[in-house]
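First the structure, in the form of structure tokens, and then the observations on it.
Rest of the complex left out; these chains stay put.
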Amino acid sequence: MFVKNCWYCAGWDYELVLGRNEPMPRRIAGEALVLYRKLDGSVVAMEDRCCHRQAAMHLGQREGDCIRCMYHGMKFGPDGKCVEIPGQDHISDKARIRTYPVVEKDNWIWVWMGDPSKADPELIPFAVGPGDKNWKIKTSKISVRANYRLEIANLMDLSHLTWIHRASLGGTDRWVTTPIKFTMLPRGVKSEFVLRSVPAPTFAQHVFPTGMLFDIDMNVDVTLPCNFILHFRAFTAGTATEGPSNGQLILDSWSSQAVTPVDEDNVEYYYSWGPSIATDRPGLADLLLAGVNQAFAEDKAVLEAQYRNMKERPDGNLVNIVHDAGPEKMLRLLDRFLAKEAAEAAREANPLRRAHR
Amino acid sequence: MFVKNCWYCAGWDYELVLGRNEPMPRRIAGEALVLYRKLDGSVVAMEDRCCHRQAAMHLGQREGDCIRCMYHGMKFGPDGKCVEIPGQDHISDKARIRTYPVVEKDNWIWVWMGDPSKADPELIPFAVGPGDKNWKIKTSKISVRANYRLEIANLMDLSHLTWIHRASLGGTDRWVTTPIKFTMLPRGVKSEFVLRSVPAPTFAQHVFPTGMLFDIDMNVDVTLPCNFILHFRAFTAGTATEGPSNGQLILDSWSSQAVTPVDEDNVEYYYSWGPSIATDRPGLADLLLAGVNQAFAEDKAVLEAQYRNMKERPDGNLVNIVHDAGPEKMLRLLDRFLAKEAAEAAREANPLRRAHR
């Protein structure tokens, strides 16, 4: 089950270079897409399925801004409309392939999977990409064989840093006990964390004197379908027990993460992390990326085993705990959007309603 | 869905040598078979399934013209009748394994998958095998993960030579525009092509002076389930615009191709190509085989991706084009045979009819 009227991240802009690797196939929310760039660099997203006999368009050939299916030679414009059928003059209006609204922003390619008339670019979440001059952002990606609801639950409850990520992003049990301020957003949830006098995360502890403590201020926006935008600031431990840290800012950073459902059983996870230019130093961005690379490999092992268990026992009795509060907020929001779209689809399919149009 | 009363190619005769690789398992039209040669060289085709507990007969052992299941030692004659049950004297009449009519012809092994009483060898399509002294035929085979209907559609519309095979068998868009003369056969369709003043196919262009043109006469018989027998003749480009080419015959050749449905999702493709002795020259047969090897790898990539798309959206809306005429002829013929056999099976299952027998 996927929210259709939603922007889905189709990957990093640098994955879609002009030339060899395009047209590029992608599977998003259960649909097969092909992406390519027009001469002006803008991106076309099209169903990866010729309207003739379903040949894969990603095996086709670019011709200017058009793409030709290389099975029977049908040529399509970037709007999906067929412009040439070799061997015949007439081209039916039905000879078209579905295209999807695309926006490039913050070095991510975003595709709108629903009604194109609702594709408002303002709905794309704020992010800080590797192209932003004020930050030194490094990027990566990972595939996980699990339903994206498990990723939502993972990202909405950071108490797991203490456990899964004890050897990487964790290093303190304060992730378990710190109160979190949640705020509902139109398409997501904002979480605010304030940690005072905590050790560095494990992956970075060797950089600092033994026992050194830090203050951490952290804001996370999680939005549909499963984007995680993190503003992470670390200070030397200060003396203020309330309000802003009065320590020295030693790391101001953004980590932008987009988890894209491929289908019910898989996600592609596009992520980045990096410091501000002001708090950067040689090797720091690489250290941060290495830390999050390690952490997401840890998550992958846990989520894939969890998902196998859940597929085997979909009706398994569950015990709830205090840390489910965050996941529940986001999963309920997802369910509301899914229910809304299902109701709209049912209305759309209602013959009375159609008769009145 | 497979036509049962039909000859299916089980492979090249040289695949079934006496000795090491027999008994040889094959899956044809959804049924598991085992093949072996009797002492006189003739071929036995038997269900690959012992009548006792379904042990695989291809793990059994030849004993003269018999085959012994090596699980419990039951021995069967080449007619499938059990002739020995170790440890007991009585052999039930039910102790038999289904056998299938087999004919070797043109270096292919043909198996009849339906009612043995209808197995008329005259229904085996004409072909030119590697053993024919008048031709220098070279052979190969390839596996494709697609339903055989996609192969029928592929082989009944050669306009795709221009596109899929632009780097191998293609090299001109005349495959798109040349009118084809279709003639219905009892179990197939004959297609006749006449191309005048066309370039050599891409895989052979380097052999000839740049820009040299040719006349091509080509006849294809496609028959059930999916056999493709091609008579291909090339001439130096002549001056006659109507009727036979008046150029010089430089290649007279046959390509015999049998696409055997393994099951709903796979085919085995046994194929050959080669010149007449009169038009042969050193290296030519190898060049032709290399050309078709390349082409069928190209088809494999396209058909497998297309089949994945079709499995995902079996109800995908399709737009028809002019080149569907050929595929439709053969697919409708296939559907008629399938419907006829389904009706016969329904009559057979009718209790009233059985009571009257």
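Which chain is which? They are A and B, in the order written, and residues in each are numbered from 1.
Everything below uses one rule, namely that a contact is a pair of C-beta atoms (placed from the backbone, for glycine too) under 8 Å apart; a residue touches a chain by one contact, two chains touch by 3 or more.
These numbers were taken from a predicted model, which means no experiment stands behind them.
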- With 2 copies in place, how many does the full complex contain? 3
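The criterion applied here is as follows: only the chains that are shown with their structure count from here on.
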- Item | Whole-Å separation of chain centres (CA-atom averages), subunit A against subunit B | 48
- Item | subunit A - residues contacting subunit B, complex | 32, 48-49, 51-56, 58-59, 68-74, 82, 85-88, 92, 94-95
- Query: So in the complex, which bits of subunit B are touching subunit A?
  - Reply: 153, 157, 159-160, 162-164, 166, 173, 176-177, 301-302, 305-306, 308-310, 312-313, 316-323
